[in-house]
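These notes are about the structure you will find just below.
For this depiction, one protein chain was excluded, whereas all remaining protein chains were kept in their positions.
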Amino acid sequence: MEQAAIQAYLIGVSFSIFILVSLGLAVIFGMMRVINLAQGEFLMLGAFVCTFANQAGLNLWLSFLAAALAVGLFGVLVERLIIRHLYGRIVDTLLATWGLSLFLVGGVTTLLGPQTRSIAADLGNVAVGTYTLSAYNFVMMGVAAAMLVFTFVLWRFTRFGLVARATMQNPGMASGLGVNADFVYMATFGFGAGLTGLAGAVLVPVTGASPPMGLFFVAKAFITVIAGGPLPLIGTLSAAGLFSFIDGIVSFVSSSVVADMTVLFVAIVLLRLLPDGITGRSRRGI
Amino acid sequence: MTAPILETRALEKRFGGVRAIAGVDFRLEPGELRCLIGPNGAGKSTFFKMVTGQIPPTSGSILFQGTDISRAEKHEIGRLGIGIKNQVPDVFNGVALRENLWLAARFAHGAAKAGTLADAMMERLELSSLANRPVGELSHGQRQWVEIGMVILRDPKIVLLDEPSAGMSIDETNRTAALIREVNRTATVVVVEHDMQFIRQIATKVTVFHQGSILAEDSFDRIMTDQRVRDVYLGRHGGA
Partner (left out) sequence: MAGERPAWWWWASIGTALVVLMAAPSYLDIADQLDISIIFILALLALSMGFLWGQGGMLSFGQTAFFGLGGYSYAVLALNTGETTSAFFIAIALSMAFALAVGYFMIYGRISDIYLSVITLVVTLILEKGIRATSGDQYVIGSVRLNGQNGIPTVPSLQLPWNPGTELFIDGVFYLSAALLVLVYVGLRLLLASSFGRVLVGIRENERRVELLGYDARRYKLAAFVLAGGIAGLAGVLYGVWGNFVSPAMFHLNQAAQVVIWVIVGGKSWLIGPVAGTAVVQYLSNWLGTQGVGQVSLWLGVVLMIFVLVFREGLLPTAALAIAWVRRRLGRREA
């Protein structure tokens, strides 16, 4: 019983990390089809903004908010300066954002040094039998769930979501109907960046903030969104579910590195069997 | 009745909610020159793409000389001897004209003969002077010919041509019609067209598609006087 609870907890933590790191990408790549390799660095920037905001005296929650807003604005800037010139040139987008990623890692290392900074989230522990579990991990799960619900509602039920979905499907027609497609792209990219910044902030008490931290999360994010297939939210959710289940179990019986390799292996085999991803057969929905 | 060279049974294709092909039973005798007509969106291109493995059918079967090819890969169908010119010119744009034809000849006839065959085809298409030009720089009509040339270099048993005369001048159209009749001497041919003058020049038997189903199938003259066909097709196209 206790074993099972711990197992479920591990899977839950892993699930929320998968969701946190891939949701922004689900918006930027899944919805907009922009391959953003600087995604990991958006996460890293969020982590640093949160750290400094917290050290400057803001409480944890306001620091999260600051990270989301700052990185969201940064995303808008990136979209205006780089991405906008490359719509439809998917390989160039990939390369340019990779350049951005290297630039940001190098730049932040130059400015702040290579060391890891962290903040403590003194929320204490929860005891389950002989195990003590960090209470912060439950906060993380909560934020992941909230981000997911927020994105879903925004996309499904608001006017912005409706207009954005129409624009992504058919930019020409949307422009014809008087929608400012340019603005919609910019805003959506900014929204995705903001989600990513928030995710980076939420991860700080667990992983700390360091210049190269984005590298590894970007791999997780991409396999999740790609394996998810054409429905960005449902696909990401199901791929994250599958992978975190595997990850949780394998890291329990072995190590987290073995778990990463297993997830990668499963993802690649999955793409052989379902080239269009888990939601490959569905055309409608989000 | 001879055995058909191509046959489809209850063939169906859905795109989400759209039934692009809704239960088509189609028979083609060896040696025919068949025309497929129908209004925009009737499903003609979708039908061609399913026959050549470019999109998988939702259900139903496609038989080529009696073997089921409805789940076969594109290259397997190409090897069996079904060639297609797609509606949108589908050539190697960045590569020289001669190289385009060489690649087609190489597969069926081997590298040794491919060069000579490619040169002969350029003569036949009267495009020899453009041999080293990238095909992407040629006119729309010329690219259509290049594609037709690539298809027939493979010596296919069935040739499917999706709107071969689109965007051509009257003179070019006439040459295309002559080319198609020539191809028909050695291969079974199916042509999708909107241009009624063109169809009159080549057709023996015409099949009319409408909303994913076969509406009528008969000789050209009888199709032209068929009231149902007039209603769905000619009516909308101003009675060409």
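Labels A and B are assigned to the chains in the order they are written; within every chain, residues are numbered from 1.
We take it that contacts are C-beta pairs under 8 Å (C-beta built on N, C-alpha and C of every residue); 3 or more make two chains touch, one makes a residue touch a chain.
Since this is a predicted model, take the numbers as computed values, not measurements.
Considering B:F64, B:W102 or B:W145, the position touching the chain not shown turns out to be B:W102 (whole complex). Set against the missing chain, the residues B:H75, B:H140, B:R181 or B:R222 yield one that touches it, B:H75. By the touch rule set out above, chain A reaches the unshown chain at residues 35, 37, 82, 85-86, 90-92, 94-96, 98-107, 109-110, 215-216, 218-219, 222-223, 226, 255, 257, 260-261, 264, 267-269, 271-273, 275. Interface with the hidden chain, as seen from chain B, comprises residues 52, 54, 73-75, 78-79, 83-84, 90-96, 99, 102-104, 106-108, 111, 150, 154.
Definition applied: only the chains that are shown with their structure count from here on.
One simple way to say how far apart two chains are is to compare their mean CA positions; for chain A and chain B this gives 47 Å.
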